[in-house]
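A single protein chain has been omitted; all remaining protein chains appear in their positions.
In order of appearance the chains are A and B, and numbering begins at 1 in each one.
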Amino acid sequence: MNADIRPIRTQAEQAILASLATVPEGGDRLADLRRAAARSFEENGLPHRRVEEWKYTDLRSLMREAVPVAGAAAVAEADARACLLRGVEARRIVIANGAVVPELSDLADLEEGLSLTTFAAAMAAGDEVLSRIGGIVPSRYDASLALNTALARDGVVITVTPGAAIARPVHVAHVFAGGTAAAMYDRSLVVVGAGASFTYAESFEGADGLAYQANSATEFVVGDGAHLDVVRLQEEGASAFHLSTLLFDVGRDSKVHAFTFGLGAAVARTTLYATLSGEDSHVGFNGATLLKGRQHADSTLFLDHQVPGCESRELFKTVLDDSARGVFQGKIVVRQAAQKTDGRMMSRALVLGDEAEMDNKPELEIFADDVQCGHGATCGAIDDDLLFYLRARGIPKKEAQSLLVQAFVGEAVETVEHDGLREALVERAEAWLAARA
Amino acid sequence: MALLDIDNLHAKIDGEHGKEILKGLSLKVNPGEVHAIMGPNGSGKSTLSYILAGKEDYEVTDGTVTLDGEDLLEMEIDERAAKGVFLAFQYPVEVPGVATMTFLRASLNAQRKKRGEAEVSTPDFLRLVKDKAAHLGINQDMLRRGVNVGFSGGEKKRAEILQMAILEPKLCVLDETDSGLDIDALKVVSEGVNALRSPDRAMIVITHYQRLLNHIVPDFVHVMNKGRIVRSGGKELALELEANGYAEYQQDAA
C-alpha cells in the first residue's frame, strides 16, 4: 500500500533477506509456496505498528538483531536443554536448532493408526501428505508465517488414520542448543483423520543469555468427527525471540481444543488461525501468559466461521508483573453463510506491576444475522477486597497474591483435558509464582 | 357454529426431517365453554397451543382449523391475535427495555386498529390497567419494568393473565399456566382466569396436573396422547386421571 514511503531496510531485514536467497528454485508446489513467501517478505518486510495485526508488537523495532540461521545442534547439548514436560508420559520428539534429532526422538514402535515422520524425510520422499501444507492462507500478509514457510526445513509430520484413538500424546520438544545467538525455523503438519482422536503437546526452551530467534509453525488438519487436543508450553530463554503460528482447518462435527501457556522469551508472539469449514464443530482456544521484567508477549487469534452451526470459545488470561507488556488480539469473523454461529471470546488481564501494560483488541466481524457472538475484556489489579479477606485470615500478602493469581490462571489451565499435561502446566505456574516471591 | 373447530389436524416440526407431532386431532369449542386438555409430557399439548397461535416452527400437513368459520391457518400471527386468539405462554418471553405498560398499550391499540376500532385514550388505558392489575396483585413497579424482565415465575404468569384481561380475547389458550406456581400464586392466577369466564369467551386450559382444575373448573376434559385426543369426558375425568395416571392411555396408544 505505502510502497512509496517504505523505509530503508533494517539490519535484521537485510540479514533475513540474505538467508532467503537460499530458498531453492524448483518445480514442486512446496517450492512455489516457499518462493511466494520469500517474495512477500521482500515486498513487505517486518511489520511495524502501522500494520494493524502487529500494531502492538512492532517487529521492525523489536527485532533489531540480525542473527544467522542456526547450524546443527550437538546431541548431548540438545538432550541437556530439553527439560520441559519430561515427566509426562508421552512419545517424545526433539527438534533442536530447527531440525529433528533422531537420537533423542521416539520415532519407532508407533501405535496402530499413527504415522510419524520428519518433515525433511517427507520432503525427500515426496510424501503426498505435504500437499496439505499451506491449506490455510491468512487473509493478510503474516511476516512470521511467511518466513517460516520460506525457511523451515524440518519438523514433524503426523497422520492419524480415520477412527484411530491415540491415547498417548506426542510431545514435540523444541530447543535451542547453540552456543551463539542464531535463528531457527521449523514446520510441522498434523493430519487427524475422520473420527480419530489425538493429543499433541509442544514445548519451547533454550539458554537464557542468548538472543536467539525461534520461529515455529504447525498446521492441523482435523477431519470430520475428529477430536484434537493441543497443549503448548513456551519457556524460551529470557533473551529469546519467539514467533509461532498454529493453523487449524476444522472439519464437520469435530472438537478442537488448544491451550497455549507462555512464560518465556523477551518477545513472544503466538498467532492462531482457525478456519471452521465443517458444520457443527466446536473450537476451544484457551491460554495463559505470565510475564515479568520487561517481557513482551502477544497472543493473536483469528477465527473464521465459514459454515453454519459452529461454536467457538476462547478464554485468555494474562498476568503482568514489573514492567511487562501483554497483548491480546482476537478476531471472530462470521461469514454470511455461517448462521447459528455461537462465538464467545474473553480476555482477562491481572496487573501486578506498576509499570506493566496490557493492550486488548477483541474484534467481531459479523455478516450472518442469526448468531450469538460476544467478547469481553477486562484489565485491572488484584481485587483489594479479596486480598484483604485473605490477609485478615492470616495469610501474608505475597502468599495471598500468589493464591489469587493461581486461581486466576487456574480457570484457564483447567480447560486442559489431559491430566498429566495439566498437572505439568500447574507446576510451571507454581514455579513462576515461587520465583516471584 | 363452534367458535373453534379443529378437524383432523396433522402437524410436524418444520423442516425436511421434522417429526410429526399432531396426528389427526379434532376438537370443537363453543363460546362460553372451558375445555381442559391433559396428557403426559410429549403428547403434543404445547404444540397444539403454538399451532393455534401460528408459530412458524411447525408445518400443518393435513386437517383444518376455523375460528368463527374463518380459516385460522391462513392468518398471520398478529391477525389471529386481533381476531381474539390469546396464548398465555408456558414460558413468557422477556423483552428488555420495553416497559410492560408500553407493550400492553401497543398490543391493545394494534389489535383495535386491525379491527377498525378507535385507539384507547391514555387516561382510559391507565385506568383500565390500574384496575385489572390491582386484582392480580401487580404493582406499578412491575408495569414500569421491561416485559417479563426480572419477573419471578409467579409474576410472569400473573402478567400473562393481566395481558389477557386487557386484550379481552375470544379464545384463551392457557399453556401449563400452573407450572412453577406455588399454591398461593395458583389461587391468584385462577381467580384472575375465572373472572374472565363469560358466555362469549372460550378457554382451552392445557395442564399436566389435575390440581389447576380444582380452581378453574372445566366443562370438558380431554386426554391427549401421541398427537391425538384419546378420551373426552366431564370434569370427573380429571379426577380419574389424578388417581390412575396416564399409564393406561400410553399403553392403549402404543
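The rule is simple: a contact is a pair of C-beta atoms (placed from the backbone, for glycine too) under 8 Å apart; a residue touches a chain by one contact, two chains touch by 3 or more.
Everything below uses one rule, namely that contacts and distances are computed from a predicted model.
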TODO: Between "Fe-S cluster assembly protein SufB", "Thiazole synthase", "CoA transferase subunit A" or "Quinol oxidase subunit 4", choose the name on the UniProt record of the chain that's been left out.
DONE: "Fe-S cluster assembly protein SufB"
Task: Option from A:371, A:400 or A:433 whose C-beta touches the chain left out - done: A:371
TODO: Among B:36, B:81 or B:206, single out the residue that touches the unshown chain.
DONE: B:81
- [ ] Give the residue, chosen from B:2, B:60, B:73 or B:167, that touches the chain omitted from the document.
- [x] B:167
Open item on the list: Which candidate, A:354, A:385 or A:419, sits in contact with the chain we can't see?
Closed with: A:354
Task: chain B, residues in touch with the chain not shown (by the definition above) - done: 53-56, 76-78, 80-82, 86-87, 89, 92-98, 101-103, 105-111, 114, 119, 122, 146, 163, 167
Task: Chain not shown, touching residues in chain A - done: 52, 320, 336, 339, 349, 351-381
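By definition in this document, only the chains that are shown with their structure count from here on.
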TODO: Report the inter-chain centroid distance for chain A and chain B in whole angstrom, where each centroid is the mean of the CA atoms.
DONE: 56
